[in-house]
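The complex appears here minus one protein chain, its other protein chains still in place.
This part shows chain A:
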Amino acid sequence: MAADVHKKGGDVPNGSLVPKDGRHAERSESPTPGLAQGTEPGAGQEGAMFVHAQSYEDLTSTENPDATVQIPGGREDAQSDQTKIEEISKDFSKLSTQLTGIALDLEEEMRQSKEDKQDLSPKASRRDSVLSGKEDEGVSMDAWHMHQKHVFVLSEAGKPVYSRYGSEEALSSTMGVMMALVSFVEVQKNAIRSIHADGYKVVFVRRSPLVLVAVARTRQSEQEIAQELLYIYYQILSLLTLTQLNRIFQQKQNYDLRRLLAGSERITDNLLDLMARDPSFLMGAARCLPMASGVRDIVSTCLQQAKAKSLVFAILLAKNQLVSLVRKKDQFLHHIDLHLLFNLISSSSSFREGEAWTPICLPKFNSSGFFSAHISYLEQDTDLCLLLISTDREDFFTVSDCKRKFQDRLKKRGVYQALLEALHTPFYSVSQVGIPFLRHFIYKSKSSGLFTSPEIEAPYITEKEKERLLGLYQYLHSRAHNSSRPLMNIYYTGSHENLLAWVTNAFELYVCFSPLGTKAAAVSAVHKLMRWIRKEEDRLFILTPQTY
């Protein structure tokens, strides 16, 4: 069913719905100032750790990103990337890829639900017990209307699946209206992308069998809101797999998906919160914990040596920052999958004790199967979390042994203390760069898919101010990546700060200056900043990624 939809999308009659390819190509052919991709500061010495670091575009070309990935590097690259991913999926087609038995359970469930349709109360109360944090707001209440951004997920039958605020039951008629809008436009062989009215943007993303809708009053562009919705879609896939999702709705179109997603609302809520304050999502990249390259290299080697046959990825992280990542040769992780893993870990305190072993789908790697993830903190009261991703769900004890070996090696080679010390300074101060008027910056190396950024300091003290700064970066980013009119250089003068954006084929740089600086000073400061990043790159990035 999904495949049909993709095929149909290939020749959407209304050309204006599809981003124009020509524009993409134009941008990629523009001359690269200074640095070629792969030589910019932060570029890994032995190739990238991620599938393709420029994949912001494949998210924003909202029409069928899975069928035709559009990458500024050109269509050929996109094709080869696509086949690479297909190969990967083929290689892994034999892994133990699903929660066997769910299908059977489902049939049973459906039979039951036919028998007792009114029996909704236990489930509802069950959800309440799991969900203590969620506000109990009625749709009619003002507070509900005041939220900056609403996110809704519904099935094609118009059934509520998720709402960020308020209860889904109370919103079922609202969601019905949304589905009606989507279907009404589809009848005319068209697709609704967004509605702009009264300061609101209503953005629709259709991923059969789900429909995702955001109602936002933020400064984000339609593209960026659509990207966030896609993250939510991938988040749902990571819990269920696309295969299972499709099968469920093929068997019963009006299935209540909340039943299978029960208890996962906190993960989705957390993802939305994280996207509002962590630039990783905007950048489509991962941030590394700054540490001496010598220490990081030894840690990576220890991690690489603690291997097992079934291990595909081993990731050491501390509070959403990457410490080390080891991958199986020829297998690449997509940054979206990595972000979903980061979000999973940060959304639950249940990993703090014991060793967790859970099925997880990495939707950009292979949306049809589950990996088994071993998740544990190295020590209960540190923030170092080890994530071991295995293809064999029966292999817990082997994988658990890898963790033990890794810890032993760390201690034997005497880097454990240094690692703990690095945790004390997860951010560096922008004053280290030594540029007056420089307040903050974000630098992304495109080839490594990694970015670096100093601590957000005064005057951005309050959460509101921090979000405002990120909002400004979002604005610059959306201007730079506008699919119909991309920009390479932007200088933005505001009343509270001046910002500069510089996007090339090799890197992206967003810099925030105090409002007193001049444009000329900003331009020369950028060159100084680039030199500083180059000097510090072995501390700020992972330059020598390891493979099994």
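Miscellaneous remarks
The definition used in the following text is that a contact is a pair of C-beta atoms (placed from the backbone, for glycine too) under 8 Å apart; a residue touches a chain by one contact, two chains touch by 3 or more; residues count from 1.
Just so we're on the same page, contacts and distances are computed from a predicted model.
Missing chain, UniProt name from the options "Gpi16 subunit, GPI transamidase component", "V-ATPase proteolipid subunit C-like domain-containing protein", "Ras-related protein Rab-22A" or "Large ribosomal subunit protein bL17m": "Ras-related protein Rab-22A".
Of A:His147, A:Arg217, A:Lys252 or A:Arg266, it is A:Arg266 that touches the chain left out of the display.
Touching the chain that is not shown, out of A:Ala43, A:Val215, A:Leu240 or A:Val433: A:Leu240 (per the contact rule at the top). Only one of the listed residues, A:Lys201, A:Arg393 or A:Arg409, touches the absent chain: A:Arg393.
If you put the missing chain back, the residues of chain A touching it would be 97-105, 122, 125-126, 129-130, 132, 239-241, 243-244, 259-264, 266, 344, 347-351, 353-359, 368-369, 373, 375, 393-397, 400.
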